[in-house]
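Please see the structure below; I have some questions.
Only one protein chain is missing; all other protein chains are in place.
Labels run A and B following the written order; every chain starts at residue 1.
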Amino acid sequence: MENFALKVENLVVALDDLTAVRGVSFTIRKGERWGLVGESGAGKSLTALAIMGLLQEGWKTSGAVWHDGINLLQASDKTLSSRRGRTMSMVFQDPTTALNPVAKVGKQITWILRHHMHVSKSEAYAQSLVLLNKMNLPRPESIMDSYPHQLSGGQRQRIMIAMALACYPELIIADEPTTALDVTVQKQVLRLLDAAVTERNCGLLLITHDLPVIAAMCENVAVMYGGRIVEAGAIAEVFTNPRHPYTRGLLASQPTLDNIDLDGGTRLPSIRGAVPPLYAMPEGCAFADRCDFATSKCKELPELDGHTHRVACWNPLTSSVKGA
Amino acid sequence: MSEVLNVAKVKAKRTRKKSRLPLIIGGTITGVMILIGIISVFWIPMDVNVSDPSIRMLPIGTAHHLFGTDYLGRDVSSMLMTGIRTSIIIGSCAAFLALFIGTILGMLAASISKLDEPIMRMADIFMAMPGIIFALVLASTIGAGYLTTIFALTSFFTPAFVRVTRASSMRVLSEDYISVARLYGRGRMFITFRHVLPNISSILIVQFTIYFAAGVLSEAGLSFLGVGINRPSVSLGMMLHEAVEQIGITDPLNVWPGLCIVILVIGLNLLGDGLRDHFDPRFSQRVR
Partner (left out) sequence: MGRFILRRLVFFVITLLTTSVLIFTLIRAAGGNVAAILLGKNSSYEEIHKLSTELGLERPLPVQYFEWMNNFLHGNLGQAFRSKQLASHLIWTQAPVSVPLSLGGFLLAIIIAIPLGTYAAKNFNKPSGAFVAVISQVGIAVPVFWAGLLLSLVFGVHLHILPTGGWVPWNESIVGALRSLALPVFTLGIVMASTLTRYTRTAILDVMNEDFVRTARASGMSRRVALIKVGLRNASLPLVTVLGLLAAEMVGGTVIIEKVYSLPGISRMILDNVTAREVVVVQSTVMVIVIYVMTVNLIIDLAYGILDPRIRVGK
């Protein structure tokens, strides 16, 4: 048995002649937690959907995604269905629309247990109650009997997480799991997710644009820009010594108490320019026209280079953020 | 998920060429039919009401009578042309009037909340009544004919336009730039015409074609029943009515008017579909 939960090799996701994900590679070992960071439009969600095999009609993929002994990109819907929810699962962003409005919550959870684990109705019910308890949901019996519209956003998201964890998957992909929630609820939900993942030793791929969340939940991070991973490695390394100009810009633009001048003197640093639209993606490095260190070499596409701390850049930074 | 929306918008721009087919076909068919209708105002092979029993029931392809003659010796091709004209006139008039009245009522309902409830209730009630029944009632009191038919169809179609206009108007009115306009002190009427109307116009155009087609079908049905258009006017439905009454259902004479109706309606429907695809910037509904 391999020792990884997920191995992505040169994943390309395209729609007709538009390539949204332009060659992404990374490996998540069992129990490892990776954050996937980037602005909207970088290709993060599409990567996740491609891994799960849930892209809509018309989207094509190439490359390989290894999980549970098979290449998911080459697998049939039937093969994928037996893995989805069991060995790999996903938590989506918007809890208001993610649950079936006409079915009771209990039925939606027990279905997963009965389908994958082949347990009896009563056994599934009992296990569901346990799951809901773990999610700190009070009165789980009443929740099992409710319809989604009778519950709050936070409750629904916790149910989604419970559903994702039910079968002890090797990998959980969480796509912006708390973005749509109230700020006060976000932290609770993240804590629960954290505890559950720790308890079950699942691999986690946490997708978000929120850097502090990644820092709190994960050990490793991959930074995406323009459909590619531009930097990847342990958070401790990457966040203190970013080597890609984009990563440095991203970190510098995070509002912290350090760079906020409460008298209104300084401005929050930002990266000049904007993300190029997909149909006008440049040939070489996508960040070149916004980069202060760009050279003529950047017209060629740089590959991810390095061992534990990898970066895709012709002119990677060497000094640490704090110094510069 | 704006990354996907970006891609989707581009896809929409790129694949528009592919899905232009319904628009082209529909537009062509409708255009041809309208042309025939216009021509028929100025020239038809023969007077449609001149009956000549000596040449009755001629088959198609006869000299001077391209589609033959009917049981009274009248030229079928002339009747077809005139019938097409009638269908187009009635269908378009009914749809247009319904559009006009319905849009005004719908926009009023959407912008003035006091009027919303009563207008929508009236619309619901009108929609609950089957259109044919309404037409029949009118026919029994006023008598059948061009105007009655148009009036009946207009009443039948207006509630639908009210619904559509109200829904789209409400959607537009909830946009941010409307609030900005209000802050600038723009009056309600101004906002309605300057901002709401242009934005819902594409939906209205599509609805127009749909109800144009519905009007053609409905008029044909009413004329077939005998309560729509009557002699000396000519209508495709009426032709079938006469055919069934006089010669029974077995005659091939039945085919042509029906075929004309089908072609015209398909043309209009395709046109409507094509226009809807053309106007729809939210291709992203289909794509994730």
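A few remarks follow.
Going forward, a residue touches a chain if its C-beta (ideal position, glycine included) is under 8 Å from a C-beta of that chain, and two chains touch if they have at least 3 such contacts.
Just so we're clear, the structure is a prediction, and the values are computed from it rather than from any experiment.
Partner chains of the missing chain, restricted to those shown and counted over the full complex, are A, B.
Shown as candidates are B:I24, B:M129 or B:V180; the residue that touches the absent chain is B:M129.
The missing chain, though absent from the display, is touched by one residue of A:W34, A:W59 or A:F92; that residue is A:F92.
In the full complex, subunit A touches the hidden chain at residues 52, 54, 56-57, 77-78, 81-86, 89-90, 92, 94, 97-103, 108, 111-112, 115-116, 147, 149-150, 160, 163.
For subunit B, the residues touching the absent chain in the complete assembly are 124-125, 127-133, 136-142, 213, 217, 220-221, 224-227, 237, 240, 244, 249-250, 254, 258, 261-263, 265-266, 269-270, 285-286, 288.
We adopt the following convention: only the chains that are shown with their structure count from here on.
Taking each chain's centre as the average of its CA atoms, subunit A and subunit B sit 50 Å apart.
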